[in-house]
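Omission of a single protein chain aside, the complex is shown with its protein chains in their original locations.
Each chain gets a letter, A and B, in the order it is written, and its residues are counted from 1.
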Amino acid sequence: MPSFKLDDAEIPFEPGDTIIRAAHKAGVDIPHYCWHPGLTVAANCRMCLVEVDPPPGRPAMMLDVLEWNAEKHDYVPQKKPKLQPACQFAAADGLVVKSQSSSHVTRARAAVQELLLLNHPVDCPICDQAGECRLQDYWLEHQGTRKRMKDEPIHKPKGVVFGPTIVYDAERCIVCTRCVRFCEEVAKDPVLSVRERGNLAEITVSPGRELDHPYTLMTEYVCPVGALTATDFRFKARVWFLRSARTVCTGCATGCNSFTDFDPRTQEVYRYRPRENLGINKYWMCDEGMLDYRRIAADRQLIASVDGKPSDREQALARAAELFEGAPPESTAVVLSAEHSLEDNFALLELAKDGLKTSLVYVTGRAAGQGDDVLRDPDKNPNTNGVKKLAPQAKSFAELVKDAADGKLTHVLSLGSHTPADAAALAQVKHLVVLASHVGPLTEHAKVVLPAASWAEAEGTFINRNGLIQESERAVTPRGDSRPAFRWVHELRLALDRPPAWKKLGELRAAMQPASAGMTGARP
Amino acid sequence: MEPIDQELDPAEIELPTEPMLLNVGPAHPAMHGTVRIVMELSGESIERCDVQVGYLHRGFEKMCERGTWTQVFPYVDRCNYVSPMLNNVGFALACEKLLGIEVPERCQWYRMALGELARMSDHLTCTGAMAMELGAFTPFLWMIKGREMIWDLMEEETGARLTHSFGRVGGMAHPPTDGFKAHAEAVSAHILEILAEVEQLLLGNRIFLDRLENVGVISVEDAISLGWTGPCLRACGIAYDVRKSHPYMKYGEVEFDVPVGQTGDSFDRFIVRVEELKQSVRIIRQCLARLSDSGPVNVNDPRVILPPKEEVYSSIEGTIQHFKIVMEGLKLPAGEVYAFTEGGNGELGFYIVSDGSGTPYRVRIRPPCFYVTGGLERVITGAMMADVVPAFGSLNMIGGECDR
Partner (left out) sequence: MAKALVDLIKQKFPADVLEAHSQRGDETVVVYAPRWKDVARFLRDEPRADMSMLVDLTAVDFPDRTPRFEVVAHFYSLSKGHRLRLKARVGDSDGGNAEIDTLSDIWASANWAERECFDMFGVRFAGHPDLRRILLYPEFEGHPLRKDYPADRIQPLVPYREVPDIDKIPPFRTDEGMSFGRQTHAQRASDDDDLN
């Protein structure tokens, strides 16, 4: 493996890598603003400048500069090496690169930092980026002194509305052009560009347009400073109060990896952020997915209900067990949900086989939506492949509606809240019990509704459209009276006097293993 | 004698005896800061005893793990609360040792002067309380008068009489006030006068001497094995003072003596403290002479010191510096360090473990009087009930430090 030397470390690289990319893969950080592993190289911030030794036998490229000498009280001519941007310089075998061990580099970094902060507004107390801002981090690490400019900073427009989701603050912008490159290269919609130059440079939206492509929130994500802010998250929470859980987005079958940021004091989820997974979503997520966190709190079924009236958990459970006591297996069916995790579906399937002794299995899920060739999938259910793997013989929702309309089903135990099509026929089912996390068509017609926890409130495993198994961590505690659906199944089986072999999640997962065998696994 | 008694063999008459259980404390005027001693008495002498501490346990070490490094200062203040400045300085030195920075000279002299004033406050309280418990109320009040003068000075300097939270990593919260030197000199002079009067009253008093001499004796081997340091160890004859043996700050450049006792009894502990008061005055006078009137008190490192408020509100760099230090805490490099200073009761050590972030991973306060109180059992077993009071008083157990 070819490698180069960075300070004292040997960094291996692949042919074609730049210094900063190889260092990033090795876990060594070279400070940068405009470089992003998922975008092309712009090299305009000059923060990643490093000193590269010349090839053996060649003289170093030295610049003639004048430096202020305090004792002589005058400028003296000096020579300093020409520093190279690590984001553009291709790595070569045997290269010797000096980063923080070179005093030229540390002075260059301090100078770049000073320049970037020259006109920067004193916005930290009101800026959303505070706490995750590179200007703050790099100032403390690499500069630490005051700027020498005594003039009034340049004032630029603040609070410019770029689109329905993004607001721009030109004073905070360092014109790194990450947002411009993102829109052009990843979202394939070059709507942003740089306007004016020098001190007056700012980002602008193409005339007559808005920033409205399906990936606008990623521009806020790539922005290293607080110039681009999401209207959805602005002024809502301070990031140092938020903790992150490593989750999987459940907006569609792509299964992008995400971070769910929540406040542990109030157990409220504030936003999603993309998590790097080079195999699925690289570094990005779509707007639909980013805003999907709202569904964790919105339209939730939080209280159990019996016959349409609110009830407490024990009574609802007892009533559900009552309804299914002595249910004839030939007209009893179980409906799995492609929205729920493998654990929930597996537990329900087991209940159908061992508890209710029925083999009538259907599948429900959310209706299909819009897809594209970047990230979004038209199938808006995160676990379609998972359910297919668990129950390959399961029948579709259309067949469920038909069988219900024909009166063939008397007892139905369903998981999930949404249906891909009209569910009015389910009113014909005399005994419908639903384990639902949200209010939906299924809960409308149900005799007993047991409130299930959403995906962020329980650990779950999902299989995405390419067959990858992914685990999603739990973020917040279940709201209201809800519980993870597999827990409900456990309670139901105890009430039906047909207890399962598993009691804890770990045991359930162990029992589930053969079902998910043979697929590539991806742990968070 | 009654006829029935004449037939009794005296040896057969056996009065049933059993040791008496006496529970001293925790709410007891002589139990400095709440301590409970459960004693088994046989007459007046103590057969066995169980010293139970922990009534003032406030979970400081756990609380330190929930804030930043600067937020530890109020906690350590409340450890040895009669000499809080020594705790502040000790912890600041521990953090600075891990950071590898040294504060400017002016700060070092300032810290030393304030530290010695705190030490005087501690010793005045201890010796005064010892006298009071033996019945001598007047010297106690005189010593408290001296202590009040010190506290007035502290209030001028730091804003609080007792729990200053004045130390900072890399310096102090504020520079010395203009009147500090004159005030400190006046206070020291007064305290020397008070000491002279108190010595006159107490050191010739037969009752005082009888109650303290050869009472609460501990052998040198026992004291060392028990981990005793400070005046209690020096009273046994070991001249171990951290300021002399491992000088820190500018203690190597000031002249002072280390008073050492001979027998390890309560009287030696008392007299060692009185002599240390005089030595502290000596140190303070030298520090005041060397304390410059201008110059920085805080080290000029943006990673640890907060910027002046005007800069925070008017420049972005000031805002960022303030923001990073306050929100994330100043970052100590990952690792661990044990730094020790001479506290009021002995070697006050801080063992801090840092994980590189602004939140302390573990802050262990090595409390000198925890180990001293651990030896209390050995000191009073076999002694008489009345000896517990002066013996325990001479150990100077501060509940806040022992229990944290």
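We take it that contacts are C-beta pairs under 8 Å (C-beta built on N, C-alpha and C of every residue); 3 or more make two chains touch, one makes a residue touch a chain.
Keep in mind the model is a prediction, meaning the values are calculated, not measured.
Put simply, the hidden chain is in touch with B once you look at the whole complex. Residue-wise, the contact with the chain that is not shown comes from B:M63, picked out of B:L41, B:M63, B:L201 or B:M385.
Mapped onto chain B, the footprint of the missing chain covers residues 18-19, 21, 23, 38, 40, 48, 50, 52-54, 57, 59, 61-63, 65-66, 97-98, 100, 222, 224-227, 229, 238, 240, 245-246, 335-338, 340, 347, 349, 351, 353, 361-362, 364, 366, 370-371, 373-375, 378, 403-404.
Just so it is clear, only the chains that are shown with their structure count from here on.
Of all residues in chain A, those touching chain B in their complex are 117, 120-122, 124-125, 130-131, 135-137, 139-140, 143-147, 240.
The touching residues of chain B, counted against chain A in their complex, run 301-303, 311, 313-321, 323-324, 327-328.
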